[in-house]
Structure formats: structure tokens, C-alpha cells
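Please read through the structure below; I'll follow up with questions.
With one protein chain held back, the other chains of the complex are shown just where they sit.
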């Protein structure tokens, strides 16, 4: 039997909004340690990994490991019926082919049960090793989101270049070129407004803006985003989920065969 | 001659927004007692009845009973040109084939006259007898609106079941089932937030969500909605219009030939 009670139900609503456009169907894996998901996007280019640790739930009962195959679009439709202040409980009986989402209003005057059919989904769990990155940038998630959206109006790809002084986002398109530089800045009023760069060596990598824009739908989950870059590894775009876990997005850099075409000068 | 001056002109704007999508053309009936309308929706399934009593107008002159055939879409276009704080006056000369809507801004600096052609519309006025209902539910109009909208994302029909403890809204669709229970609750801070159930006997009836969703467009007129249910009668969904009258929507229950298909278990 599975019964997970999440007082801050809006977190689960935001998680679904963050991933439902990227991934159609996925297995949610539930074990004693937490509620997690790992899935490729529908074009098999990006990977999303979600973890909500058991300690973050008010009540967490998971008698045996189970994997629930879910259509994320349908799950999102159901979670949209939860109020932002509702407590959400996820329930499944052993061997059942359904999962139930229960929404309780803060006053307990309104209780909703949404029952959804589960699916069989083939998936292989990729081991993602801990790695050393050439550069790690932490910045306000709203700023990163704004930059990706702005650059999309000019070009299709972005070159992210990190130096000690700052991080530069560049693109090029039919109408011209754009370069946006965010300087390292730790002397801010609120810690979440800081832009902090940890760099072992300079790095400059090219990514498809389409995917980055999709990742930024996780911005409501966290005020800050962490971007980990290495020339031999996929970039990791991570949004922490308050004291519970994270959503991480992985995306391989584009290889620059036609460097002159796609890479703005720096 | 007809001259009706409504200081709170926004009420008339809201009335039109509430009914214009349900009814295309209708007769507004004006008599010494008030300004009213009764019309079937364009698919002849639902009935809407509006009453604005003469006492609610600052000035009310209606020399003889008249019936004005009006295209509600066009009337809505004109009323959208009135400011929310404007005073609205409805004027018609005897025997004229036009009606004039006058909008006065609160400061009297801006005066608008919109003149609209009237239509000939055949209509029969149905007598709606006062009836005894098995159950009457009063609840916040925003809550009822939210429930109808939420359930529409899952299924096409809703079963409304009333017991002493509460009212349950249930639906079923391709992606699963949903049950939402609102408990009787009279100990609230604001009277309009109460959910109050008067029940003579338990009742459980099925309705098309499409129509209920249309009715909820009247929510801006009132903080509360009253739903009167009886197994032999159409449901009445009523929104009171502050000290002036009401909009009532009538809808026959669906007969459950295929009960297993459409009725979620309770």
C-alpha cells in the first residue's frame, strides 16, 4: 500500500506543470526513501530527473517499491483541480491498476478524490554518475527564464560561455545577433538574487533554446537555478524543491560542425 | 413610453454576460412591476428566467406593457461600451422599433447613446409553478463554478447527490473518475462562504456539465448560488441580483438508461 500526504500540495501541481510538456508518459517510482521519476523527453534528447524525498511528506507510507506508469497530461488535468492551498494525498493499493489523488481544502469542507488508470510503460533507469563540472552557475530562475525567452526571439540556439567575470548567453538569427552578460554578483539584498559562478576552467557550449525554454517551466518551484557545465557532459539545469528534493534537466550540447553559422563571435 | 434608470449599470452588463452565450435572441418584457426575460437556450434544453423588479431602478416608467425582441449578442456589444461605474438608462418610445441605451459617467462628463434595432421574436411564456424540492443547496457561487469547470476536464456529465452531510459532485471519463464532496458548513466567517443544505429526502441526479458551466457565467452577479433539486423536476440554479431580482436557470436531469456508463459509483 502507498499513501503519501503532501501538505504543500501546490508543489506537486508545479512539478507537473514543469514536466508535462516535455514528457508524455513516465513511471513514477516510489520507495521507502522517496517519490521519484526519470524520463527522456518525447524526442529522446533531454532527460528529466525528479526526486521528492520521503521526509518532505507529512505522512509517507510505501510498503514495497512500486512503479506507476502515468500519462503526465492526464495527471496534470487532475492536479489542476486541486486548489493551491489544498493538501494532496497520493494513494494506491498493492496490485491495483489505479492511483487516487485526494485533495483536501484547508478548512476540510471540500474533499475531492480523483482516480486515474495506470499504464504499463517500458523504461530503463539510467545511472547518472556524480561528475566534476568545469563551471557551475547559480542565478535567479526568473532571470535565466527571461534570457532564454528573449534569445528565442532572435535565434534557435544559445552559446553559454562562462568566465570568472560572468556568464554570457549569445545567439544569432536572421535579424541579427544578441549577447547577454550576467556578472558575478554576490552583494545583493536577497540571497536568491545573487549570481554566483564557481569555475574550474572556462567553458563555452551551444544548446538548443527550445529545450532550455521548456526546462524553465520549473521556475515556479525555486527562486534560483543551478546550471552545471562541462565540455564532455550534458548540461544540468537544476531547480531545488524546498527541503524535499529537486528537478534536474540534462541536455547534451550541440556539436559545432558549422561553427561559423551558429556561434556568435565573442 | 419606457424609461428605466439603473444607477448600478454594471448589473445589466453582468446580466448580459451571463446569458448571451446561452440565448441568441429573446424578448425583454417590461411591465409596471419589472423588467424580465424568459427564454430557452438555442438548443431548447435549458431555460433562463430573469427578473429585475421596478423598485430596484432609480427611475422606472413603463406606461404600458411592452415586449422588446433583442439580439443578445448585439445588446452585449453595446453594453460593453458602458463603463463599470456608469448609470444606464433604457429608453423606448411607444411603437418604436428601436431601443436606446444611455450611459452616463459618474461625473456626467461623458454621455453616450446607443440605439439598437428591435426584432420580432416568437415566444411563448411558460408558466413555472412554485414547487417543493427534495433538496436545496446554497453554496458560494465561485465554488460551484470551480467544481463544474474542474469536472469538465474529466467527464461530460455530473451526478449531483445530496445527503444530510453534504453534496457530492461525481463524474467519469476516459482518464478516470472524480468525486468532490462539499460538507455542510454554517460556521464560517462570512455568511456568503457557507454551504447550507436543506434536505427533505436524499436525491441523486445527472446533468450535462456543458449547461451547468454556462449557468456559472452568472457568478459575478452574486456571491452565492442556490441549487434546488427534485427527482421529478428540472434543477433550478439561481443567482440573486442584489435587492432587485434574480437569474434562474432550469435544466432537466439526464435519464440514466446507461447508468453504468455515465454514473460513477458512490
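Note that the chains are named A and B in the order they appear, and that numbering of residues resets to 1 at the start of each chain.
As a convention for this text, contacts are C-beta pairs under 8 Å (C-beta built on N, C-alpha and C of every residue); 3 or more make two chains touch, one makes a residue touch a chain.
It should be emphasised that the depicted structure is a prediction, and the values quoted were computed from it without experimental measurement.
Among A:143, A:156 or A:198, the one in contact with the hidden chain is A:143. In the complete complex, the hidden chain is touched by one of B:112, B:233 or B:252, namely B:112. Mapped onto chain B, the interface with the missing chain covers residues 71, 74, 77-78, 80-81, 98, 107-117. In the full complex, chain A touches the hidden chain at residues 143, 150-151, 153-154, 175-183, 185, 195.
Here, only the chains that are shown with their structure count from here on.
If you average the Cα atoms of chain A and of chain B, the two centres end up 44 Å apart.
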